[in-house]
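All protein chains but one are shown in place.
Chain naming follows the written order as A, B and C, and within any one chain the residues start at number 1.
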Amino acid sequence: METAQITPFAAIAEFDTPGALVQAAEKVRKAGYSKTDALTPFPVHGIDEALGIPRSHLGYIVLCIGMMGTAAALLLQWWTGAVDYPLVIGGKPLFAFEFSIPVTFELTVLFSSFAAVFGMLALNGLPRFYHPLDNARMTRRVSDDRFVLVIDKSDPKFHPVETIGFLRSLNPISTELVED
Amino acid sequence: MADLAIKPPLAELNPPLVEGNHSYSTVTHTVSGIVERKTPKQWFIAISISGAITLMMLGMIGYLFLNGVGVWGNNSPVGWAWDITNFVFWIGIGHAGTLISAILFLFRQKWRTSINRAAEAMTLFAVACALLFPLIHVGRPWRAYWMFPIPNTDLNMWQNFRSPLLWDVFAVSTYGTVSALFWYVGLLPDLATLRDRARTRIRQLVYGVLSLGWRGSARAWRHYEMAYLILAGLSTPLVLSVHTIVSFDFAVSIIPGWHTTIFPPYFVAGAIFSGFAMVVTLMVIFRYAFQLEDLVTIKHLENMNIVMLATGSIVGYAYATELFIAWYSGNMYEKFAFLNRTTGPYWWAYWTMVSCNVISPQFFWFKKLRRNIPFMFVISIFVNIGMWFERFVIIVTSLHRDFLPSSWGYFRPTFVDVCTFIGTLGFFTTLFLLFVRFLPMIAISEVKGVMPAPGASERGQH
Amino acid sequence: MDLVQISNQKKPTGAGKHYWRSVNELDGTAKLEGWLDQEFPAGPVNDSSRRQVLKLMGASFGLAGLVACRRPEEKIMPLSKGVEDLVPGKPLLYNSVFVHAGAAAGVRVTTHDGRPTKIEGNPDHPYSEGKATGLAQGALLNLYDPDRSKQVSEKGNESSWEKFGAFAKTHFDGVGNGDGLRFLSQRVVSPTLTSVREQALKKWPGAKWVEWEPVNNDNALAGAQLAFGNVVEAHYHLDQADVIVALDSDFLNLDSPTVLPARQFTRKRKVTEPGDAIARLYAVESQFSATGATADHRLRLRAGAIAAFTADLAALVGVGESKTLSGEKERKFLAALAKDLKANEGRSVVVAGPRQPAEVHALAHAINQTLGNCGKTVTFTQALAEPMLDGLKALAADLSGGKVSTLVMLGGNPAHDAPADLDLAGGIGKAQTSIHLAHNANETSALATWHLPEAHYLESWGDARALDGTVSIQQPMILPLYGGRSALEVVAQLAGLPSAKGHDLVRGFWQGQWPAADRERVWRKALHDGVVANTKFAEAKVTAKAPAAGAKAPGTGYDVAFHPSSSLWDGRYANNAWMQETPEPMSKLVWDNAAMVSPATLKALGATQGDVISITVGGKSIEAPVMVQPGHADQAISISLGYGRKNAGRVGDGVGVNAYPIRTTAGLHIAEAQVAKTAKTHKLVTTQEHFRMEDRPIIREATTAQYKEDPKFAEKMSEMPPIDSIYGYHSYEQGYQWGMAIDLNACTGCNACLVACQAENNVPTVGKAQVSRGREMHWIRLDRYYTGTGDEAQSVSQPMTCQQCETAPCESVCPVAATTHSPEGLNDMAYNRCIGTRYCANNCPYKVRRFNFLNWHKEDEEVQSLVHNPNVTVRMRGIMEKCTYCVQRIQEKKIQAKVEGRREIKDGEIVTACQQTCPADAIVFGNIKDPGSRVAKLRHQERNYELLAELNTKPRTTYLAKLRNPNPELA
Partner (left out) sequence: MSAIFPKSTDLYVRIGGAVAVLAILGGVGSFAYLSHPKVLETGYSPVQPVPYSHKLHAGNLGMDCRYCHSTVERAAFAAIPPAETCMNCHHKVKEKNPILQPVRDSFEKGVAMKWVKVHRLPDYVYFNHQAHVGAGVSCVSCHGRVDQMIEVKQVAPLSMAWCLECHRNPAANLRPAHLVTRLDWKPEGDPAEIGRRIIEEKHIKPPTNCSGCHR
């Protein structure tokens, strides 16, 4: 039911094995599509290369925030123990690296983990409860056993009719033009 | 897909991780089915029992708060007894989950996939039980928040960062938080699966909200996998640090029997040991109850038994080392402490510990026995008991006779001690039952990841 | 006036709670009585539980509490009139006198806003020298005993002093010359009461006045009678003696008086240099006493055999003809002992204990005379009184003979504690009218027609003589809480004297003794000093006759010896929780008494500890749990009196076994008994469960000879591996650096320090059940260890309290910094910061930290909280507490010095409670950085050592090793 009136969001094609998806994806990239994506029930190896998706930068974010955790911990222990209210305890120094290690380590890990999780959500723009692809008939099974290839309308080469046609040529189970 | 070529030879070496002829959708169906099916009667029976026990625990805690720690058997010199024993016991249990999900992940142990979800859940619930005790064991629970560095305008007082107990506060709370995050991240894709399979509006909304709109886009999977890897990388040292720090509570003190340098590795080994035992206990029950034999195969159980055998032997070695060093050190207090452990008033506790922890796992040298479900179930129970006794032995027998004989004493538990501990078992079970009822107890997407790809083209992926 | 004021016992608010009266107001005018009544407590309110609720609310409310932010109103109630020398919040000290075992001991009472809160010895009193026994201090708690009788009652029905007055008037006018009238009082040592007694007896010539104390020194008096022909009091000067022989005498702990002998003896045992000579003590006794534990040589002999032993000793030193009643072991001991005594003529002394029969005392006197000790190490004066048993026998006879129409019992509990064969309980019933004055409505009150509440000695005027005759005025600090009256006042009222007010009587009597000119001055001075000048008896010159017929050999049965309880004495302190929880010095038994036997005897009985045995004397028998006492004589049982009360009160009822039923006139102290094991068992609870040192260098001991050749023996006893801190150490150089030295050579384990600490620091009691769980709260405990074999055991005692470690293990582990170190080296404990993890206690190698497992004040009545020291927080449940070197006393003196503009605090200006009261001066506290201080000097003695130094805790409390001075011939 492709007619010129409707505003398309993306053209999608459905496959039943990860292998098929990856093969198709390679062709799509070679065909010069860049605003592409794939919906899969589990991380499919090789899809990133196939679609030319760059590596994640999450690691750097985590590193920075982890370091902040380290600093925060050391500051906390030094300031509370040696500056704000210095009390002689067990004849030990007011602040010492030795007894600061455990708490410092823990806070580093804590900060890093928060960074990893919330960083990941942020990079993925989650939570996102509505998505045009939800309107597609086939996307329901991507969390089960289907593998869907997506070409976004923002792609310069995108054309409702031609793109669909191109996708059909990759012998998917089916194709669909998703409305916004 | 790199390893497709070498799949056949691998297959001969390793039995398949999923038995029976399963496809992606059948896996999805088997696991989600548990959550979607009408609640079985047995579940209600089980949870009403465990719920009742949980209520008893709450009652005991209420009674404790009204009257004080004196309702327990703790005394002078035995200032810590069942309270901290239970704390260490539960924390130890928790460690297996993190180990399976994080360390085995880093070691690319694919067999972890079908048990890690349940194991992580177990971790969370065990930590929940453990966290209870530091909070209720204090004399003035309403002041327990003083253990956290909350800025205070009136007192101008802070915490003492020299105290291992404070390290504990940070370690355990961090551990709890990180485990929860790790677990939830793992759940996201499966929650999405449940959302998409949901028939009723409520299920759609609930799982829709919980899954935060996860759609399995490749661009999302890329960050997701990175996050998962990082969390695994963080959890691995974390889990080791947590029990190390727990062991510091004792190792950093001066009490003979506590003041021991081998505690950190010894505690970590013990934790893994007890944790795996608990996983086996639970898995044996639930794989039977929900017919998951295909996903949680005998191979999985056997692997865990091997780990138990290994860690159990390490623990046994640690016991031996303790005794040797006590004798070799020539320190009279140290010497006495261990002589007292093995032959003193608590000899029965010590030998229960040894027979449960060191002897019982040795049966797993025999393949037949470690693949025998009823047998491993019994052993896993023994190990659980033994590991509880290990903590009891370390804490109580060291405290009840230390330096000055004039202050020696003996500890006897009260009914409140006993009921509180049993209560935590109920609490733990309740949480676990709720988990298996409403959440996928096997990581669907991960299992799919390690399945041989279905036929359409020969090209599967790893 | 709201309760918080009372509950926390601080912020004294003038007339906060008016139990108070200043000395000169005590003869109070009606108006004063008036305002006293109005400010009297509305009635007991369980305050601590109320506080509990508030705490919980405070916990749960959170923000709610903040919004409703204004506090509950707290009232300040000043006096309506200023009172002379009352400065709210400043303690006032009064000298008074405490009568114990028929003799006076001067006390100094601390009062806070009119509440007596602590008893100490009066430094100017010859029998106190500033020190007080545990009992003398503990008796304070009886003042605030909520079970004290508050009502005059007639035949069990409520009555009043007015009604009694009316009755007495008519009744006592009707007794004619008083043929049927009998008075039964405790030992009277009050000159005023004596004179009032004379007036009464003049009015009623037919009347008789009988005295009775179940624990008395009849034997000593009778012994003197035997030896010298008249009743004199022997005074021993142990500080003059180099060789001391104690024949069944526990002059360091149980036999009264103990403070003076303990001081004299320990003075003779102190050393400063390795070479110093110390006195040698031989003890011959049945039960293992504190004296026996201190002795250099101890011979365990069943009580009944000591007479024979004494006879032999006498013979060996040349008194009477030689007998050999004793066995092999004894003879060896005797030979050496006799030699040692002869070698020390004039510098030795033989002391016989009150439980030994008159003959033994007579022999002892004879021996002392032959050795030329009389006039040197032992002197004599007139005695305070005659033996009392015969009088009681006569009274019993009159009662059963129906000769008595009116019996007036002044204090005491005769129906309970008189010899069983006299059946006084039955007799009292036979008297038409019986009147009983007592603190508590006890077993005797139940039998009496009239019961009158007796005033506590801190509530009433009086006076008392010490053994040497010294008189002290007993002045009250507080008006009777429950409107009680003293024996003096009651007798005066009955005799119809012009005034029956204690103050008038005492003052009147003494005014009569002094020249009119400076009466007022002398009176004020007497009150101020606590002693009346020139009232000592003159020394009596006496010579001992040759001893009476020889002692008989012991019988074949078991000897059972009755001795007073070190905690409850004859039972009068049974309702005193402090004393109930004060461990028996040797066995550490609390909340019970037991039949003490030797390990061998236990085996012979086929019993194990806690088994109940029946003890039968002359047909009457009691059942008592048996307990092993290492070093006890075989075939002998010792049991303490005072337990098994029925009408003592909530604390004392049904605690322990009543031994009085088998105590007869024939065997008042030692009786022959049949013993059999029963099937029953009884749980005995001790504060210490393990008495062996396990070869650990805890209490370090040597002989004087060894000390001389190896002065550093104490340090060498623990091999100290070179351990160090990875951090280095905090330097404690600035200002005062507090420390304590405890001389184990002086400590006798008498518990005086323990009770002093309890009173000073508001240490709670927990009861038998909790002690059995190891939850006793004493901040200072006396560890007792036994060495040698079970039978021939030796024993040592060690005061154990917070050692104030410089590198305190407890501090490092507290998560909330509730225990930290002060710049002056104190291990501070901030109760209000403590959350109660108990980690500090676990990590304390000395196990001196105490935890409030429950709210120990739950059942307290308001009046009980009046005993609290306002300068120390009353700890709630869930909190750790411990010794702080009495930091409140340190702060007080520091502030005082500041206010007086002094830079330095003098050495000895600050004394901790335990140090203050220690009769042996074994505990010394002070600034260890000041080389001139006593504590510094002691720490520099060679025998000084740090306990558990190998742990590198750097304790501020150090111990001085114990020394013994054995006779080489017995070594």
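The rule we apply is simple: a contact is a pair of C-beta atoms (placed from the backbone, for glycine too) under 8 Å apart; a residue touches a chain by one contact, two chains touch by 3 or more.
Since the model is a prediction, treat every value here as computed from it, not as a measurement.
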Quiz item: Out of C:216, C:871, C:916 or C:933, which is the one that touches the chain we can't see?
Solution: C:871
Quiz item: Which one touches the absent chain: B:52, B:66, B:135 or B:155?
Solution: B:155
Quiz item: Taking the full complex into account, what residues of chain B touch the chain not shown?
Solution: 151-157, 195, 204-205, 208
Quiz item: Where does chain C touch the missing chain, residue by residue?
Solution: 1, 4, 7-8, 10-15, 31-32, 34-35, 38-39, 63, 66-67, 69-71, 73-82, 87-90, 735, 819-823, 826, 828-833, 871-874, 884, 887-888, 891, 895, 898-899, 901, 903
Quiz item: Which chain A residues touch the hidden chain?
Solution: 85, 87-88, 127-131, 134-137, 139-140
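Please note the rule applied: only the chains that are shown with their structure count from here on.
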Quiz prompt | Pairwise touch network: line, ring, star, complete, or other | solution = complete
Exercise. Name the chain pair with more contacting C-beta pairs, choosing from A-C and A-B.
Key: A-B
Quiz item: So which chain is the furthest away from chain C, centre to centre on CA atoms?
Solution: A
Quiz item: Could you state the distance in Å from the CA-based centre of chain B to that of chain C?
Solution: 57
Quiz item: Measuring from the mean C-alpha position of chain A to the mean C-alpha position of chain C, what distance in angstrom results?
Solution: 81
Quiz item: Approximately how many whole Å separate the CA-defined centres of chain A and chain B?
Solution: 30
Quiz prompt | chain C: positions in contact with at least two other chains | solution = 809, 811-812, 814, 817
Quiz item: Among the residues of chain B, which are close enough to touch at least two other chains?
Solution: 157-160, 162, 164, 166
Quiz item: Hey, which residues of chain B end up touching chain A in the complex?
Solution: 1-2, 23-25, 28, 149, 156-162, 164, 166-167, 170-171, 174, 177-178, 181-182, 184-185, 189, 192-193, 195-197, 208-209, 212-227, 230-231, 234, 237-238, 241, 245, 248, 444-446, 448-449, 453-462
Quiz item: Contact residues on chain A for chain C in the complex?
Solution: 87-93, 96, 98
Quiz item: Taking the complex as given, what residues does chain C use to touch chain A?
Solution: 725-730, 806-812, 814, 817, 820-823, 954
